[in-house]
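Working notes, structure below.
Apart from one protein chain that is not included, each protein chain of the complex appears where it belongs.
A and B label the chains in the order they appear, each numbered from 1.
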Amino acid sequence: MSPNLVIALTAALAACACALVGVFLVLRRMALMADAISHAILPGLVAGYWLARGPNVVAGFFGASAAGLLTVWLTESLTRSRRVKEDTAIGLVFPALFALGVLLVSRFFSNVHLDTDAVLFGEIAFAPLETWRLGGRDVGPTALWSLGALTTLNAAFLTLFYKELKLSTFDPGLAAALGFAPAVIHYALMGMVAVTTVGGFTAVGAILVIALIIVPPVTASLLTERLPTLIALSVAVGVAGSLIGFQLASAWDVSIGGMIVSTLGVVFGVALLLAPRKGLVAQSLRHARLRRQFAREALVVHLATHEGTALEDSECRPAHLQEELLWTADMASRTVAEAQAAGLVQPVDREGHLHLTDRGREVAEDVAKR
Amino acid sequence: MNVLRDLFLDYTLRNIALGAAVLGLVSGVLGSFAVLRRQGLMGDALSHAALPGICLAYLLTGSKAPLVLMLGAAAAGWLGMVLILRIVRHTRIDPNSALGIVLTVFFGFGVVLLTVLQKRNDAGQAGLDKFLFGQAAAMTQEQVATMAVLGGAALLVVALLYKEFKLLAFDPEFARSLALPTRSLDLLLTSLLVVAVVIGLNTVGVVLMSAMLVAPGAAARQWTDSLSKMLALAGAFGAASGIAGAVLSVTAERIPTGPVIILCVTLIVIVSLLFGSARGLVWEWLRQARHRREMRAAMAAEGGTTP
Partner (left out) sequence: MTNGGTATAAGATAAAAPVSVRDLTVAYDEKPVLWDADLDIPAGSLAAIIGPNGAGKSTLIKAILGLVPAAAGTVRLFGEPYERVRKSVGYVPQRGSVDWDFPTSVLDVVMMGMYGRLGWVRRPGKSERERARECLREVGMENFAARQISQLSGGQQQRVFLARALAQEARMYFMDEPFAGVDATTERAIIGILQRLRDDGKTVLVVHHDLQTAPEYFDWVVLLNVRIMASGPMEATFTPDNLQRTYGGKIAFLK
């Protein structure tokens, strides 16, 4: 396999694995817990290194996962004690653990090649170089195997526990009442996050892992409300972002991980602006439309209220509308024009009055009944 | 004592201690507001978001002067903060996720810029990523001075607008009904947070910044119910941790300053949680144990009537 293909596949697999676990994390509003876990695993790695007396993937893996779960447990216990609020708890626990990790490394393992840079940045460019030797044969890049396993694991988790995850995310009370123990599901999910973070960062670095976990699901949430679509879109966005980011990074010769993250950011930005219903552009168009609709209805109701009354003469003039309804001249004339176009109002008569059409009167009645 | 003498005479130790003390004081006070307004993690996001600002500042000016880099960090942090607020206000994306996105995307972009700098073969680039992980050991007098001036200005703003910030943090709706420009004040207060983050980056680094902000305030809250006392105590805790961390890292071998400062302040938090005022956890456990004993005694007395 060409190195480029390996890297591309690694990135794509990482995106899949992360997006799968990221969807529910984001839905549960725990995006930053993933960030916290990714930093706090450092002392776990150190512990694994120390227990195994040397670099050992499995020991490191278990140590890091244990550290991840410890982070979650400490944070939640702290919050439960009600002495600090949740965000404060998160901001206290993971830095303390990370600081501990750095301290241990500096003090006791300073001769070790635990490059803190690599821990945080990772380097996906090295993925093709580390290969797995199984039974004396070279079976391919480690990263592909580990990420492939991770993706499968996450997909299996999601499939097996789909309804439990769904229920406990949207209605924990009901889940508990039905015997699904939301706490167990919660820790299981957090465990998956920890495992994914650990598995992911050795391949692509902690920063990229967090980005792949958080950004695609949030982007997808701007585009759909249906859960299955959300999951599919998250994976799609993640993979697309990774591949595009990789291409750009190769073209411009910059950090691959960084470029993928930046690309994901751009994709998010585009979705933020242009998403069909939730995007900013769509929102402002809708608001404008609503304002115009309200204005027309206000016009119609106002005319109907004063129709046939003594004040009709003064109240039904466009100029008075501006004053009463606080419209600018522009808005007033535009509203009148639109109302005319919609057949709600007759053209201004020679004395400068506005009159309702029958349809206009109907609309006024409807509005009143609403 | 040697340490005490060195604190004043030794250039390195004095600088580090002073810088760390300034940092501790400023983040303690400003971070307390973050704690009260549930913006603890904003500090984390801001510190990550600062990276591209630092790189751009260097790219555009070619200077590695602390003030320049800090301004770059502040600008990027500020931009990140505005984006977060906008995203939260205009979409249903929850604040947690908004923070996470800005945090990672800005940082990722910063990493890209770092590699761009790397390619230019500028030896100068080397200092930049240290700026991110904290390199307190190399703190210069110039850096300390810059930190002190910026931090002092921030604290002055807090002192002047104390009652406005207090009301804003407690009851923003009522504040608005009083004609306070709450949105501007909100922006101002969060901007001060940016200042605290920028000051702290050099000492404790990106990852640990959030603790530097929330830990002193969280600890102080366990001891007092008065906002002014809480701020003062938080500042004191922060400064003390800074100095203790500095001393420990200089006197012992192979102990990095940033992490040990964080561990000191975490220790203060733990002690405060356990023993603080009347709400300390230890006092509560003792009360509960005594209560249980009393209940058991009462039940034994009632049920133990022998015919």
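Everything below uses one rule, namely that contacts are C-beta pairs under 8 Å (C-beta built on N, C-alpha and C of every residue); 3 or more make two chains touch, one makes a residue touch a chain.
Please read all numbers here as calculations on a predicted model, not as lab measurements.
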Absent-chain contact - pick from B:88, B:116, B:145 or B:161: B:161
Absent-chain contact - pick from B:60, B:178, B:252 or B:295: B:178
Option touching the unshown chain, where B:61, B:140 or B:226 are the choices: B:226
Among A:295, A:336 or A:354, the residue in touch with the chain that has been omitted: A:295
Interface with the unshown chain - residue positions in subunit A: 286, 290-291, 294-295, 298, 301-302, 304-305, 324-326, 364, 367-368, 370
Those residues of subunit B which, in the complete complex, touch the missing chain: 36, 160-164, 166-167, 169-171, 173-180, 221, 224-227, 230
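Just so it is clear, only the chains that are shown with their structure count from here on.
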CA centroid of subunit A to CA centroid of subunit B, Å: 26
Interfacial residue positions of subunit A with respect to subunit B in the complex: 26, 29-32, 34-35, 39, 81, 83-85, 87-88, 90-92, 95-96, 98-100, 102-103, 106-107, 110, 116-117, 120-121, 207-208, 210-211, 214-215, 218, 221-222, 249, 253-255, 257-262, 264-265, 268, 272, 278, 280, 283
Residues of subunit B defined as touching subunit A within the complex: 35, 38-41, 43-44, 87, 90-94, 96-97, 99-101, 103-112, 114-116, 119, 129, 133, 207-215, 217-218, 221-222, 253-256, 258-260, 262-263, 266, 269, 273, 279, 281
